[in-house]
Every structure is written in C-alpha cells, then in structure tokens.
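One protein chain omitted, others in place.
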Amino acid sequence: MKFPKVRNLRIGGKADAELNEFAQSMKPVSLWADAWKRLRKNKMALGGLYIVAFYVVACLAAPILPIYHYEDQVIAHANLPPSLRPAGEVMLDTRMAYMGKVMKAEARTSFNAKEQAEIQAMKADVAINPQHKRVYVLGTDNLGRDLLSRTLYGGRISIMIGLVGTITATLVGILLGSIAGYAGGRVDNFIMRFVDILYGLPYMLVVIIMMAVFGKNVINLFVAIALVSWLTLARVVRGQVMSLKNAEFVEAARSMGASPARIVFRHLTPNTLGVIVVFATLLVPDFIMSESFLSFLGLGVSAPLASWGSLVSEGTATMELYPWQLLVPAISMTLFLFAMNFLGDGLRDALDPQSKNRA
Amino acid sequence: MTDEVILRVRDLRTYFNTDEGVVKAVDGVSFELRKGETLGIVGESGSGKSVTNLSIMNMIPNPPGKIVGGEVLFGERDLLKMPPREIREIRGNKISMIFQDPMTSLNPFLRISTQMMETIMLHQGLGKKDAKAKAIEMLALAGIPAPEKRIDAYPHQFSGGMRQRVMIAMSLSCNPEILIADEPTSALDVTIQAQILDLMKDLTARLGTAVILITHSLGVVAGTCDTLCVMYAGRVVERGATEDVFAAPKHPYTRGLIKSVPRLDIASDGRLSSIQGQPPNVIDLPECCPFYPRCDQAKDICKKKYPERSDFGNGHSAACWLYSEAK
Partner (left out) sequence: MTRYIIRRFLSLIPTLFLIIVFAFTIERLAPGGPFSSEKKLPPEIMANMLAKYHLDEPWPQQFLRYLGDILHGDLGPSYRYKDFTVNQLIFQALPNSMLLGALALVVAVVLGLGTGIIAALRQNSWVDYATMSLAVIGISVPLFVIGPVIKMVFALQLKWLPTSGWIDGRNGWIVLIMPVITLSFPYFASIARLSRASVLEVLRSDYIRTARAKGLTETTVIFKHVLKGAMLPVISYLGPAFAGIITGTVVVETIFTIPGMGRFYIQAATNRDYTLIMGDVIVFSVILVLMNFVVDVVYGFLDPRISYK
C-alpha cells in the first residue's frame, strides 16, 4: 500500500534538501550491512573467520588432496617425528639414536656387529624401496599412519558433526522456541517446563549412557548430542519472540490482516535471526567439544575412523615418548575452536553491540 | 532570586571522538546562574543540553568525550580544573543532579534508606541514626506518605512518580546551592509531571536552591523558570528573562519554538505550525550559523560566519545576524 508523499505545504518554503543540509543522514542501512561493517573492523574475529574457512576447505578437500590415505599403515614408519626429510632418513636417524642410547647404557663406544648389520640392512632397504621417500610432515602414529592425513580426516568428521549437529539443534530450537513464544499460555508452559527439566540433567552423562547402551556409531553420537543441545537456543528464541510479539509492528501487520504464520516468518524471524546466528556459531565448537569428549573416552567415533577427539585420546597414551602424537591433533583442534570462538564473539559484537547475552 | 552570581559558565566546549568524526556536542556555551534563580535550558534532542550539565560537574565519560575548553566557575574555583577528591566534595553536596528516568536512576539492589543515608553521612558527617532521621525528614518534605515506614523499602516497590520524589529528596538532603535537573519529568505521566514540578518549585524556594532545569518543553519553562537559555547545535542562541524572551523572541529558532506551541487563545487557521527541517548532525559543521538551512530569514552572511551576540537589555541577548552587521 503506497502512501502519498507528504510535502512541506508552506508557501515559499524551502525544498527538502536545502532544509536538511545539516540533518542527520537518513540513509537506510540494513542490519546485515551494518553488522558486516562492524565485523570487518574486529581483527580477531576476521582472523577467526579466515582460519575457520581455511579449515573447512582443507578438511572437505581432504580426499582430493595429495596426501597419504589415513588408513595406510607402514609399520616400518611407526612413530616417526614430524620432518621435512624423507621417511627413510628419519627412520634411520631415529633408530640410530635409539641404538646410541642403548650403547651408552651398556657403556660401549661403538656399535656391535648385530647393530651394524641392522643399520646396513636398513640403508639398503631405504635405497631401494620407494616407500621410504615419503615425507611425513606431521609425523606418524604407532601404526605408521600419516598424522597430517589423519588430522585432516579427523577434522572432517569433527567439523561435519559440529555443523550438522548445530543445524539440527538450531532448527529444533527455533521451531520449539517460536511456538512456545508465540503461542504463550499452556503450550509455552509445557514446553518450557520440559526445557527446564532437561536443563537440570547432567546431559553429558546421559549421552554417555546412550552411547554405551545403543552402540558407538556416528549417527547415535550425533542424535544423542543434538537431543540436548537445542535447549539454550529454544529459550533464547522464545524470549525474543515473546518480546517482539507485542511490538507495534506486529500489531500493525496484524491489523493489515497478516496471518500468524506470515507474521512469524516475515516479521519476527528476521529480527531474531541475529541472535540465532550468534548462538548457532557458538554451538559449533560446543558440539565438536562434546563429540571429542566422547571419542576421547572411547565412546564416540571408533577405529578406523578418526576424529580429533580419538586422535587426542591415542596421543595421550603415548605422549611421554612421542609428544607430537598428542600435540598435532590437540593444537589443530584447539586452533579451530579458538577461531570459532573469536568469530562467534565478533559476530555477537557486530550484530548487537549492546548485547546482554554474554556468557 | 538575588543578584549574587554563584555559577559562571564561560565558553564551555565538550567534544566526543566517534568513529564518524568529532562530535562537538557543546561548542562555546556561556551563561550565569544567580543565587536562588531557576534557569531553564531548552532545546531539541541533540542540542547539547544534557552534555552541558554533565560537563558542569565534570562527569563526561572519557573516552570518548572530553571537555576541551572553557571554565565553570563555582564561586572562585574552576570546577573543570579541580582534582577528583575536591570535586567529589562538591557533588551531591553543593551541586546536586537528578536525571530523567527514575526507574533506572536508583540502585535496585540497595534500600532507599541506604542510598539516601550514604550521601548525608558522607557530606554532612552525621552518624547513622541522625542521617536516617534527616532522610525521613526529607522524604516527608517531598510528599512521601509514612516515610519512616517506607524508607527501608527497595526502589522497585515505589511507583515512578514516587521514585522521582525520592530522587528529589535525596538530591536536596545536603542543602545544595545548585540543583541540576535533567528533564526530570519527561518520563512521567502528565498529571504527575505537574505535581513533581510544583514540588521542585516549592522545595527549592524554601531552601533557597538555584536550579538549572533542562527540558524540551516550553510549557514547563514558562511555568517554572526565571531565566532561560535556548540551545541549538551545541550553542546558546538566545537567553534572557523568561518574560522577555516569550514576549519578544529575537532568534528565529526561538520564534519558531514559541509559535509551534498550540494555543487556545489565538484563532488559528487549523494548521499546526512547526519548524521545517531536521535538527543538525553536529559532526563537522562548517563555520556558519547552524540554523540557517531551516531559517526563512537567512542572509548570505549566515552561511559564512557564526553570528555575534547582540544585547537587548536586562540580560536578554541573541546570536543572530539579523541584529548585527558583519564587520
């Protein structure tokens, strides 16, 4: 419905542009454009965004990258430290270093015949066998599997679980939250009591039980986690919907005959979208942490699949002798979570600089 | 109202550093306040009225704001140059301030008694019992029924009007020389507004307190103020005794303001009159009279230089090129 333009009706008056020469600029800026501008200024958040993007691309592209397969075991190459030199050399060096220690412990100054023979055999093998030309940039694990590859594939699993889980939890949360908020009354009460009760449960423990009882596969894993992750989002959405429900623009829409569904989708949701985006972004690291937690305890992803959590778990067992087996997955995961948290914080600042929803 | 000047504000300038530029919220404001006088500061939103007040008490948050120039002479001393310890002795004690929204201006977590007594005990050195008695006395003066019972309540147990009465009682409890009231009634219902204004008038007359009353309503000014300053874009464009200014407004902006108040006693042609255009954005204003785009009597010189002040006698002055010639 178009309204006629109201002109200044004074005879001899000035034109609008002249009058408002000094006036506050009325250029409409959409919420998103404004937020993007603010986000760009936040260097940490921007850094987070780039890192996250890099990870997502790298992990998704893993199958097509020129890296060794994550299941590929070369026992001879077990437990090699990270190096840019070919595996053959590293293998030799490690072995010789170990033999040197034995030598010292036995108070000798040179290798005995058996050791020398072994070294010769290894050198010969290295010269012939092309396998020894491999380069393990991030080292190998106890079965000779490339850690770089395992970390990338692990990332794939972890990130996918994080994303898919977050999306599910978000959708459920939005659905239930909007219904509760808009319907109010008994429906609202019922849903919120339900949320309260679930909130009171030590849900991780519940998830552990479910994994133990119903078997450890990825589907169970992420159903179990998703089952309890929608709570906060539902609460937040409900809060937003309730406060907006009575706002004047909703009255206006209603008075123009808009149906409730239309009101919810076209008017309320865009306003709550900002908050939803922020919470969803912060839910991803949560999900990944939960999944890793379970995998660490042996209740998540199982071999031969790897996720960051299971890799860290394996690394913990061997960290005394081979620290990189813990550090590589640990640092990779930590970096990603860092980046996501900075991004989430930045988004929150950008979309609502006076936000009270901080924790 | 006597002739003794207790507060002199001279060429006060307060600027804010924002992402979009330097906001010159207060750009050369001067006025004087006499003992017992009620001075009104009128202007639209964004004219700099509230910032002026906060500047007087040196309460501008820094960053992003800074008082970059001018003096505020209270007696002999410049408030802007006082060290924090000394100015704290003035605040709440010799100069008090009350704010617009009584809902949020009182600490919801502390009782009224606590909040009132702390000022009294701090500035007047009274013990707890005496301070409480004094606080109850002030509440009674402010028209709160059964004050000895209600003083131990929390702010949320009072209505809006009551809370503002509490604020007034609290601010006057140390018998200050000046009370600065920043739009004290704007957040209240119209009927309560009248009561609160009457209360303020009554109490300040009794205690001999001078008042700086900030408001956007000319009606309030007409009813309560002895003198008034009209502010626009961070400057005082006209000032003088209320009667003089209302009877013969000199600055086109003031005229526009007065004309825009609908009146029942003048036959009108059915249209409401208003000042055309929007208030200015005070970032990067060029050197000119900031009102000229909206002024229907603007001359060429108005676009180039800020007008000089012209005096009309009895303290009535205005800054407008209509009354002075460029030199």
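Which chain is which? They are A and B, in the order written, and residues in each are numbered from 1.
The working rule: a contact is a pair of C-beta atoms (placed from the backbone, for glycine too) under 8 Å apart; a residue touches a chain by one contact, two chains touch by 3 or more.
These numbers come from a predicted model, not from an experiment.
Interchain touches from the omitted chain, evaluated on the whole complex, reach A, B. Listed residues B:49, B:123 or B:165: the one in touch with the omitted chain is B:123.
Checked against the full complex, the one of A:35, A:74 or A:333 touching the unshown chain is A:333.
For the chain missing from the display, the contacting residue among A:208, A:242, A:273 or A:305 is A:208, taking the whole complex into account.
For the chain left out of this panel, the touching residue among B:110, B:146, B:205 or B:261 is B:110. In the full complex, subunit A makes contact with the omitted chain through residues 193, 196-197, 199-206, 208-214, 285, 289, 292-293, 296-299, 309, 312-313, 315-316, 319-320, 323, 326, 330, 333-334, 337-338, 340-342, 356, 358-359. The set of subunit B residues touching the chain not shown comprises 57, 59, 87-93, 96-97, 99, 101, 104-111, 118-119, 122-123, 153-154, 156-157, 167, 170.
As a convention for this text, only the chains that are shown with their structure count from here on.
Separation between the centroids of subunit A and subunit B, computed from CA atoms only, is 53 Å.
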